[in-house]
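For chain A:
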Amino acid sequence: MASTQHVLLSPAELAYLHASLSLTPPIRPDGRTRTQFRPLVAETGILPGANGSARICFADGTEAIVGVKAEVERTQSRHDDETVYVEGAANNGGDGDAETKEDSRTGDSSWAEMTVEIPGLRDDDSGTAFLAAMLSEALLADGEFARRLWINRRFHWKLYLDIILISPPLSYPLPLLSLTTHLALLSTRLPRLQSEGDEDPFFDDDWAAAPHLFPRPTTTTPTHRPPITLLVMAVGDSIIFDPSKEELAVADVALAVSVSGDRSEPGEGGAGRKLRLLSIRTIDPPSRLTPPGVANAANSAYGAGNGAPQKMAEARTAEAEAAAEEGVWRAPRGGAKRAVLGALVQKVLEAGGVVDEVLDALEGVDLG
Partner candidate 1 sequence: MPREAEPSLSERQFVLQALQENLRLDGRELDQYRPLELSFGDQYGVADVTFGRTRVLAKASAEVTVPYADRPLDGIFNIATELSPMASPAFEVNRPTETEILLSRLLEKTVRRSGALDTESLCLVAGQKCWSVRVDVHVLSHDGNLIDAACLAVVAALRHFRKPDTSIEGGVLTVYTAAEREAVPLSWLHSPFCVTWSFFGDEGETAVLDATRLEEQVRVASCTVSLNKHGEICQIAKLGGVPVDAVALLQCTAVALTKVKEFSELVDKKLAEDVKKRDKGGFMAELSAENER
Partner candidate 2 sequence: MPLDTSAYNLALLRVDGRRWNELRRVHAQIRTQAAADGSSYLEMGHTKVMCVVTGPSEPGPRRGGAGAGGGGGSGGKDAEVAVSIVIAGFSSVDRKRHGKGDKRTLELQSTVSNALSASLHTHLFPHSQINISLHVLSQDGSLLAALINAATLACVDAGIPMTDYVAACTAGSTSTYAANDEAADPLLDLNHQEEQELPGLTVATLGNSDRVAVLVCESRVQVGRLEGMLAVGVDGCKQMREILDRVVREKGQRMIQEGTVERGVGLNDMDVD
């Protein structure tokens, strides 16, 4: 999918950017190291009317707010069909020995609804639709999240996640939106269930008693965390995290990688975290969207009356490309190399790497 609008940079500027980013270590325009994130300000619980909310402000001024609202919804009659239910129970039988068959929870991905609003873009714009799809895909990837919304066999929580980008889309907003969603989900609380079994649910009025959707990490039990989606790009041999708009313009390949960092065993820092890869999506950098300029000499349409065969024109194009001019950056053609993709993913999943750093930082945010 396409990332944001075009940047107005001259070929020379692009070449400079490309060259400085390909150095080892790369020199980034804003002086960050390869793995450094933009500094951010985060707060949670800003909306008293929502079940959970968060706001993140990056230092470059981009800002997003996410509100989570939950409603009780009647589960579709799927469970009336006993065979299907039993089948579902069998599938989830391995969840835990403590759970009896009756207790086994099933989830449906339609229980969480995600909408993204970006100022200046229409609701049905492909950009917003893709963003929403990528974010919800990561969230619902393992089915674990939807299972949390289970109340009883007849009812479930319907979770609405409204993601709003407040600032104009200065850089590709995916990491910002993902981190904000992560925080909002961490701060989400659902009223405590007081009814039992499959009766119509009723809840405890006391908000203070409401448990979090994602329980606080304790030292004894493993905890699940919502996923985060990071943007990683490669220029030459350098792998760069959280690229800005200008950096993205010269990317050879850009990936949106969703990971979840569940703490499988108690421990300090990133040591006890088990990183799981949930999804990978390639992001088209802007350079891919413009057809590369073709020199007149290589253009078959230009003065093509002489019946020059297509092959010759193609050969000339390749020739012209090979003879790259110094100081002019040409957008890479063709797909990314598998080795590069592999290196990118490996870098993301590195223990004690960027993901751990980000998750630790987000855990440090006061959840109110």
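One rule holds in what follows: contacts are C-beta pairs under 8 Å (C-beta built on N, C-alpha and C of every residue); 3 or more make two chains touch, one makes a residue touch a chain; residues count from 1.
A word on the picks: all candidates are chains of the complex that A comes from, given by their letters.
These figures come from a predicted structure and were not determined experimentally.
Participant: Which one touches chain A in this complex, out of 1 or 2?
Facilitator: Per the touch definition, chain A is in contact with 2.
Participant: Okay, in this complex, where on chain A does candidate 2 touch?
Facilitator: Chain A reaches candidate 2 through residues 46-50, 53, 57, 59-63, 65, 67-69, 71, 115, 117, 119-123, 125, 160, 162, 164, 166-168, 170.
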